[in-house]
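Only one protein chain is missing from this complex, and each of the others stays in its spot.
On to subunit A.
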Amino acid sequence: MAFENEQAAKAYWKANVRLMLTLLVVWFVASFGLGILLAEPLNVIRIGGVKLGFWFAQQGSIYIFVALIFVYVWQMNELDKKFGVREE
């Protein structure tokens, strides 16, 4: 067992799952929400010369995806250190 005790293992996994679900909510909202379901109402707003709903579907969602993965990596590395399960 790499964790100090059973409780630590549970707490680590719980924190991991919570982080994952939070980020997946952002993932869903950015693509399915803003880029698809809400695309039409958002199209009245403009970013530069592009309608916002269209922009999320073809540009914005992709930038958010990239950011999400890097946030995940950073947070998980912190979590690994905190619980002493980081690989050497």
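Convention: a residue touches a chain if its C-beta (ideal position, glycine included) is under 8 Å from a C-beta of that chain, and two chains touch if they have at least 3 such contacts; residues count from 1.
By definition in this document, contacts and distances are computed from a predicted model.
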Which of "Cation acetate symporter", "Small ribosomal subunit protein bS18", "Monosaccharide ABC transporter ATP-binding protein, CUT2 family" or "Polyvinylalcohol dehydrogenase" matches, in UniProt, the chain that is not displayed: "Cation acetate symporter"
Where the missing chain touches subunit A, by residue: 2-3, 9, 12-13, 16-17, 20, 23-24, 27, 31-32, 35-37, 39, 43, 47-51, 54-55, 57-59, 61-63, 65-66, 68-70, 72-73, 76-77, 80, 83-87
